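Missing here is one protein chain; the remaining ones are kept as they sit in the complex.
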Amino acid sequence: MKHFILKTAPLILALGAAPLFAQEAAPMSQDSANMLWTLVAAVLVFFMQAGFAMVESGFTRAKNSVNIMMKNLMDFSIGSLGFWALGFGLMFGATAGNFIGTSGFFLSDAAPGKQGWEWALVFFMFQTVFAATAATIVSGAMAERTKFSSYLIYSIVITGIIYPISGHWAWGSLFNGEGWLEKLGFIDFAGSTVVHSVGGWCALAGAIVLGARTGKYGPDGKSKAIPGHSIPLAALGVFILWFGWFGFNPGSTTTADMSIGRIAVTTNLAAASGAIAAMITAWLMLGKPDASMALNGVLAGLVAITAPCADVSPFSAIIIGLIGGILVVLSVLFIDKVLKIDDPVGAVSVHGVCGAWGTLAAGLFAEKAYSGNAGLFFGGGIGPVFVQVAGIAAAFVWAFGAAFVLFTVVKATIGLRVTREEEINGLDIGEHGMEAYSGFQIFSTEN
Amino acid sequence: MKHFILKTAPLILALGAAPLFAQEAAPMSQDSANMLWTLVAAVLVFFMQAGFAMVESGFTRAKNSVNIMMKNLMDFSIGSLGFWALGFGLMFGATAGNFIGTSGFFLSDAAPGKQGWEWALVFFMFQTVFAATAATIVSGAMAERTKFSSYLIYSIVITGIIYPISGHWAWGSLFNGEGWLEKLGFIDFAGSTVVHSVGGWCALAGAIVLGARTGKYGPDGKSKAIPGHSIPLAALGVFILWFGWFGFNPGSTTTADMSIGRIAVTTNLAAASGAIAAMITAWLMLGKPDASMALNGVLAGLVAITAPCADVSPFSAIIIGLIGGILVVLSVLFIDKVLKIDDPVGAVSVHGVCGAWGTLAAGLFAEKAYSGNAGLFFGGGIGPVFVQVAGIAAAFVWAFGAAFVLFTVVKATIGLRVTREEEINGLDIGEHGMEAYSGFQIFSTEN
Partner (left out) sequence: MKHFILKTAPLILALGAAPLFAQEAAPMSQDSANMLWTLVAAVLVFFMQAGFAMVESGFTRAKNSVNIMMKNLMDFSIGSLGFWALGFGLMFGATAGNFIGTSGFFLSDAAPGKQGWEWALVFFMFQTVFAATAATIVSGAMAERTKFSSYLIYSIVITGIIYPISGHWAWGSLFNGEGWLEKLGFIDFAGSTVVHSVGGWCALAGAIVLGARTGKYGPDGKSKAIPGHSIPLAALGVFILWFGWFGFNPGSTTTADMSIGRIAVTTNLAAASGAIAAMITAWLMLGKPDASMALNGVLAGLVAITAPCADVSPFSAIIIGLIGGILVVLSVLFIDKVLKIDDPVGAVSVHGVCGAWGTLAAGLFAEKAYSGNAGLFFGGGIGPVFVQVAGIAAAFVWAFGAAFVLFTVVKATIGLRVTREEEINGLDIGEHGMEAYSGFQIFSTEN
């Protein structure tokens, strides 16, 4: 452990040499406070990886749980290295025409002695867990039929290239760059678009290129419900995500100031109203308060409030979450029954659709009174709604387009999907040679 | 993300314009520090919702797990809105005769520009997760037979009305009010009575009005053990609760000062001795070290130390937890076998009985040396034991009485209990139309 601080302690205790109150006089610097808060927030956001793993596993079948755990574990692991080597530089490096970052690869900007190098490292830590979130979203929509090796390849492309480039457009100025979207006054405080929509649109492309799970749509094209194997696991995952979101949104200040509390309040109220709205909507449309819809309602509210969380009133947050909760149910049913795209966990609806809604809501509900200062937004004021729409559209075109090309290339080369036989027997045996629940009696046919 | 801070970073790194050490000079304000600590603590307490969900689900049958997850999810969601609209004002608003708060509904006191409005918002966040804890306690005692729609109704009444009113008596002065109990010098630092006993007595009323689960008591009135479906889930829940309690107790300072560490120490030692005492007691009385008793022993120790945590020595904390651990085992057996009240998870014993014990212990063990300053308590000193007893009694009369009326009214109107058939088939199918563990082979008859 660190010596200088700890040597102090014995002196105080044993000899009482260093008077405590003299020490007390030494104030904490705001820099150290920002460091502490940004790190604590990053740690909370990291834990969302566990939440995503539990949600995806709980909402899918037991025979694919090992595979889902491995995908969540590896996309974060590979993503951490990919973002260190490439992504961080593309997102926050010196800008090339406000479109792409071009420096800071391999953390070269954060060498000891350089001004602010330690701040750069905690900022990298915080941005790494954000990047990994975008990648993880994709695995849910492509669950239960994707080749593991292919997954590893595209997850690094998403974390290392696709996510950072659009991220540079909106957040590049956070470091050396300056993005074209932020120059227009685009508002996305914590990433409804930058993180969630981008992940959601990549997921949509993946689900389309991959095709539906065997047996999901009957010969008549009718959608068949494939129930998840553990609602308690999924619920635990949602609680963990809610918990982690208190790092995701308030932590995006990267500053330990007086605004973090109110950002937590808007975040929490939106999640709560999202859960209630989704439950009621499902109750009315499906006849019963469906648990998976209510759980997705929490995530819908959280995703929706992510962009406007720092700039809206608690009351506006409730409205934003409420609309998100209704939207996610309608979107899940629409994508499943009308578009007939198989998204096992509803990732496209939660992250793509509600991310777009939240970004629009930032334009509709943001109030200067909550913004802290007029300089909060690059336009020196509240960005007009059309800029929000432009940002939503740009993210969709880029993320969906790039991911569609990526998945098509992977499919045409090493292949994207496991064999029909492997899919039926489960990816746990096929891809990893092991069972998730060894010793438990499980219906081999369906689950 | 916030602009002003983040714009600083690139300058530092790229241009080195803003010298880091100049920045270092800027000190963090104590207000920002209190904000940071109170928010971090609130986030830890929020996560206790996941702990309660896992404990309640683990200690009950698989056929009711979806229902328990939904109840825990919705009581927090509805509770968050109820506390925002009504509860916060009733608990912390300007007092009417030291009995009830009358202002600050819908966070009207926390509008931008008002003095301390941002502090008010984080304080609201912290109080929201406390209020939700009280409501969640009830769901455990009423598990496996309560109508979901009825649960939604009474959970909002508890969070929105019952909890805040007695809360005002003990904690009203934290904001605009001033409660009659605190005027007497009542000690309840983090809520053994205000949160846990109130929740426990509401749970007792609910369990009585609701009646036992079908098959719990034989025709001869003999109690039959109904084992929970997942001890690992229950154990995970207890670890999460223990984790969250480090926000619950030390966070109740709402101040980032030197007292938070010692409060964590008393909290941890009481939990540890509670676990050991409960295990040994169960070992002696039941012949084996029962896991559910040991797990409840942790919670017993935590609930008991909640009132005195800031004002007792580590050694006293061990005694307080130890007695709590013995008490919870005796209470669980007494309520089950003698009173024949069916409390599936032992919520009344853990929160009601041990909450009362902890509140009494605050009067018995509190030492000025640990109180920080003589002004800690409203009486300007340590409140006499009779005041503690008065507080315990007042909380029981109010919470049990009000909840009894509430549950009786619900029972007489929309009904409180599901049909016998639905109970036997499980509430997951009946109330939510889905299974918790789809694909797993589960004995349909008993579990």
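Order of writing sets the labels: A and B. Residues in every chain begin at 1.
To be clear about the criterion, a residue touches a chain if its C-beta (ideal position, glycine included) is under 8 Å from a C-beta of that chain, and two chains touch if they have at least 3 such contacts.
All values derive from a computational prediction rather than experimental measurement.
K.L.:
Taking the entire complex into account, which one of B:E56, B:D75 or B:D109 touches the absent chain?
P.N.:
Within the whole complex, the residue contacting the unshown chain is B:D109.
K.L.:
Check the options A:M28, A:L364 or A:V409 and report the residue that touches the missing chain.
P.N.:
Final answer for the missing-chain contact: A:M28.
K.L.:
In the whole complex, not just what's shown, which of B:T159, B:S230 or B:S438 touches the removed chain?
P.N.:
B:S230
K.L.:
Could you tell me which of B:N268, B:S331, B:S349 or B:Q388 touches the chain that is not displayed?
P.N.:
From the options B:N268, B:S331, B:S349 or B:Q388, the contact with the absent chain belongs to B:N268.
K.L.:
Touching the missing chain, which residues of chain B?
P.N.:
27-34, 36-37, 40, 44, 61-62, 94, 109-110, 114-117, 119-120, 123, 171, 173-177, 189-190, 227-232, 235-236, 238-240, 242-243, 246-247, 250, 252-262, 264-265, 268-269, 271-273, 275-276, 279, 286-292, 294-295, 298, 310, 314-315, 318, 367, 369-370, 372-373, 375-378, 437, 440-443, 446-447
K.L.:
In the full complex, which residues of chain A touch the absent chain?
P.N.:
For chain A, the residues touching the absent chain are 1-7, 9-10, 12-14, 16, 18-20, 23-28, 31-33, 35-36, 38-40, 42-43, 46-47, 49-50, 53-54, 57, 65-66, 69-70, 72-74, 76-78, 80-81, 84, 106-107, 110, 112-113, 118-119, 121-125, 128, 148, 230, 233, 236, 428, 431-441.
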